[in-house]
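Left out: one protein chain. Kept in place: all the others.
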Amino acid sequence: MADIALQRRPRIAPALGSALQIGLPAATLIAMLAVIFWIRPSAMSYFGFGLLFKFAVPLMFAALAQMLVIMLGDIDLSIGSFVGFVTCVTALYLNEAPLLAVAILAAGIAVYAGVGLLIHVRQLPSIIVTLGMSFIWLGAAVTLMPGPGGAAPRWLVAFMSWKPPLVPLPVLIALVTAFVGHLVITRSSYGAVLRGAGANPRAVERAGWSLLTIRCAVYAAAGALACLAGLTLTGLTTSGDPNVAPAYTLLGVGAVILGGGAFTGGIVSPVGTVIGALTLALAGSLLSFLQVPPTWQIGAQGAILFLVLAGRVLFSEHRS
Amino acid sequence: MHALSPISGAPRAGAASSVPLIATRAIAKNYGAVRALAGVDFVLAPGEVVGLVGHNGAGKSTLMNVLAGTVQRSSGDFRYDGAEIGPWGAREAQAGGLRCIFQELSLCANLTATENTRIIHASLKGLGWRRRARALIAAALDDIFPGHGIDPDRKVAELAIGERQMVEIARAFTQTSIPVRGVILDEPTSALGHTPTEQLLAHIRKAAAGGIACILITHRLNEILAVSDRVTVMMDGAVVADRPAAGLARSDLVTMMGSIEAHGGTGRVSAPAVDGATVVDHAGRDAADRAIRARRGEIIGFAGLDGHGQRERLRAIYAATSDVPVAYVAGDRGTEGVFPLWSIADNLTIRSLKALQRGGFVVPQAARALAEQWAARLKVKAPDVDTPVLSLSGGNQQKVLFARALASDAQVVLLDDPMRGVDVGTKQEVYALIRAEADKGRSFVWHTTEMDELTNCDRLYVFREGRVVEEIPGAQIDHARILEASFGGAQTGASHG
Partner (left out) sequence: MSLRLAPWSYGFLVALVMWGATIAYSGVGSAIPTLSSALVFAAFSVVVGSGQMLVIASGPGNIDLSMPSVLTLAAYASMSVMAGSDAMVLPGFLLAITVGALAGMLNYLAITALRLPPIIATLAWSFVFQSFAFNLGGEATLKPPAALSDFTLWSIGGIRVLPVAVMGLTLLAVLVLKRGVGGRHLLAVGQSERAARLAGIPVGRVRLVAYTLCGMSAGLAGFLLSGFSGGAALNMGDTYLLESIAVVVLGGTSVAGGQANAIGIWGAALFFNLMATMLNTFQMQAGIRFLLTGALIILIVAIVPRPKVG
C-alpha cells in the first residue's frame, strides 16, 4: 500500500544529489582554470598544469587524511604539524639512514593509531587530543631541527619533478588518488562499514564490528596519508621545516567540506576532497594571475571559500 | 504498585521436546546500585513467539539488550541453542543467528538500505557485494511488506520514518551464510501505519512457522495478543507472569502488569463551557487543506496515520502563534525535550525565566518554589528538584516536560505525541491534569498516534497525506470514523487498537 510513502515534495534523485555535491567544486575548479588560461593562454599546457598544481599534491594527501578522520565524526588539528615533523625526518634521515627514517615514520603512524585508541577508549573529544598532539609533533620537529634545513633524498626530488608522458605528474597523482579513494571509501563493502561507523557507531557495533579496531585503523591510515603529504612536500621544497605546513590542518578541513563532506560523520567524498584540495591550491595562483595585491590575497582566498560554499547552499535542496 | 498473584515461571510442557533457543536462569544486571534485572528466568523455543510486556523501567529493554549481547549481564546462566554461554557480545549474537530490532532505529542514515544490509552481513564483501545485498534486502521487503515502494539504493535519511522502520525490520529477516534463528522486536510498530503493522504481524507468524523464534515487545497489547504463543510480563526487573496467550484478554494483561486502566476513556462530549474565544486560527496550506481553530479551554486532537503531516502542522502552529503565549511538549524527549546536563528544577523553569527574573537575573527562591510546586502537582518521582533529570525514568522525564509547559504562562499547549512509550499509570495522571487545565481555560492541541487517547479530546482533525481531510466533533469520535478518514474511505481495515 502506498499510504506510507508520502509524496509531499519532489525529492532530488539520489544520483543527482551526489552529482551536485561534487559537481559544484568541480565547476569552480574549471571556472578558475578558465580565468587563468584566459589571462595567460600559455598556461594551458603540460608544463603550465604541472606548475599550477605542483603544491596541490601534498595538500591533497593532507586533505584525504583529514577526510578519514572527519568520516568518523572526529577532527584532526595535528595534521599540519605532523606533516612538518615528517618533512624534518625525511630531510634529516631518509638519505643517510633510510631505515631509521622509515622506522620513525612507522612509529609516527603507530602514534596516530594510538591517538585513535585513546580517543575511543576514554571517549575523549578528538579536537582536544589532536590539539595536544599538534604541540607534541611541533615539539618533536623543533627538537630534531630548530629551523629549516636538511636535504631531501635525490630520488624523492627526482620523482616530484618527473614528467610522465601525456599527463602532468600532479594531475596524474590526483586522478589515481581520487580513483583509489572512491573505490575504497565509496564503493567497497568495508567503506560502507566505515561510513556507517561515522554516522551511527552504536548500530555498527551492534552488528558485531569492533569500533576500536575501526578507529585505530582509520587513524593509522590518516597518519600514513599525512606521511605521504610530508614526503611529497619535502620532494618539492627539497628541505625540512617544522613550520612549513601548519595551514594544512585547516586547509584540509576546507577541502573536505568543499568536496561535499560534513562534520556529522559518515558523509565524505574522496573525489570531492581531491577536487577541493586542487581548488584551494589553485586559488593562490589565480589571485596572482589576477594581480591581486599580496596584502589582499589571503583575504581573497577567504572570499573564494565563501563563494564556493555559498554556491552549495544555493544549489542544495531546502532542508530545515 | 499492586501485589500480584504468584509467579508461574515454569516452562511450557509442550516445549520440552525441543532444545530451547534461549534459556536463561537467574540473569541479573546491575548499574551501580540500581538493579535493572533481578534474576530473570526466560525460555524461548525455536519457532515460538513470545510477547513481552511491562511498564517502562520494568526491565524489558535491558533483558533484550542482554540477550542481544549489547549489554553484559552481571550474573546468571545463559544457554543458547543448548550450549552454555560465557561472555556474550553483539558479535556472538550475530554469529548465532540472533537479530534485534531496537527501539531507537539502528540504521545508518547516511547509507542506503543496501549498504545497511551489508553492515550486518560479514559475508557480503568482495566483487558484486552491492548487487547481492540489494537483491537480499529487496526480497525481504517484498516478502514482508508487499507494495512497500522503497528504493533500496536511496539513502535512509531520505526515507520517511515509517519506511525506515520497514527497512530495519526487513533487514533483520535477511539471511546469508548464517541462518536466522531468532528475532527480537522492540516496539517495532511504533512508527508503522496500519497496513504495514498488519503485514508485519502476519510475517511474524509466518517466520515462526518456519522455525524462527520471535520476541515481541510493544505497548500495544492487541498486537501481542494477536501473534504471541506466550506472554511474559515483567515488573521491577523480574518476570512476574508467564502464560500461554490463548484465552488471555487485554484486561488480563493490564491486570498482570499491575495497573488500573480506565477503560475506553471518557471523552467530554459537550462543548467547552468557557467563553470560547478563538486562540488558535491556523489557515490550511491550500484549498484542499482545512484551517485549524481552537477556542479557549478546548482540547483539539490530531488524528491520522503516523507521519501524515500532524507533527509538521503542530510545528507550523508553534512558529506562527505569537499573539498568545504558546508552549510545546515534545514527544521525542531525548533530542527535543530535556536538557540532559540539568536538574529537574532547571529543566522545569527554563520556559518561565521571564517571570522569574529581576533585572536580567533569575531570583533563585522564586525559581525553586515554582519547580517544587509543579513537580509536586505532576507527582514527579524524585528525592528533590535538584535531582539530575537524566536519572529519572522516561515517564517521569515526560512529566517534567509537561510541568515545564504548564508552569509557564502558555495559554496554548501543543502536545506532540508525548505519551509514546509511557506507562499506563502515568498516562492516566496526565490525562486528568490536561482536563483540569483545560477547564481552567487553557487550550491544548494534541497530536497522538494512540487511538485511545483521542477520546480525551473535544474535537478532532484527521490528517491524510499532509492535509486535514476531516473534522470530527466530540460526540462523533469513534475508531471506525477515524480510520475511515485516515484511509480516505477506500479502505476499511479491521478496527485497530
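Residue numbering begins at 1 within each chain, and the chains themselves are lettered A and B in the order written.
The definition used in the following text is that a contact is a pair of C-beta atoms (placed from the backbone, for glycine too) under 8 Å apart; a residue touches a chain by one contact, two chains touch by 3 or more.
Every value quoted in this text rests on a predicted model; they were computed, and no experiment measured them.
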Touch with the omitted chain, as defined above, among A:98, A:164 or A:302: A:302
Full-complex contact with the absent chain, from B:28, B:95, B:157 or B:390: B:390
Absent-chain contact - pick from A:103, A:128 or A:212: A:128
Residue in contact with the excluded chain [from A:158, A:183, A:250 or A:290]: A:250
Among B:249, B:341, B:376 or B:475, residue touching the chain not depicted: B:341
Where the missing chain touches chain B, by residue: 318, 326-328, 330, 335-342, 346, 350-351, 353-354, 357, 360-362, 364, 390, 404, 408
Interface with the unshown chain - residue positions in chain A: 75, 77, 118, 122, 124-125, 127-129, 131-144, 146, 250, 253-254, 257, 262-263, 295-303, 305-306, 309-310, 313
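One rule holds for everything that comes next: only the chains that are shown with their structure count from here on.
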Chain A-chain B separation of Cα centroids, rounded to whole Å: 43
Residue ranges of chain B in contact with chain A within the complex: 68, 70, 89-91, 93-95, 100, 102, 106-112, 115-116, 118-120, 122, 124-126, 129-130, 147-150, 153-155, 158, 160, 162-163, 166, 192-196, 305, 307-309, 465-466, 487, 491
Partner chain B, residues of chain A touching it in the complex: 1-8, 11, 14, 187, 189-190, 192-193, 195-196, 198-200, 202-210, 265-267
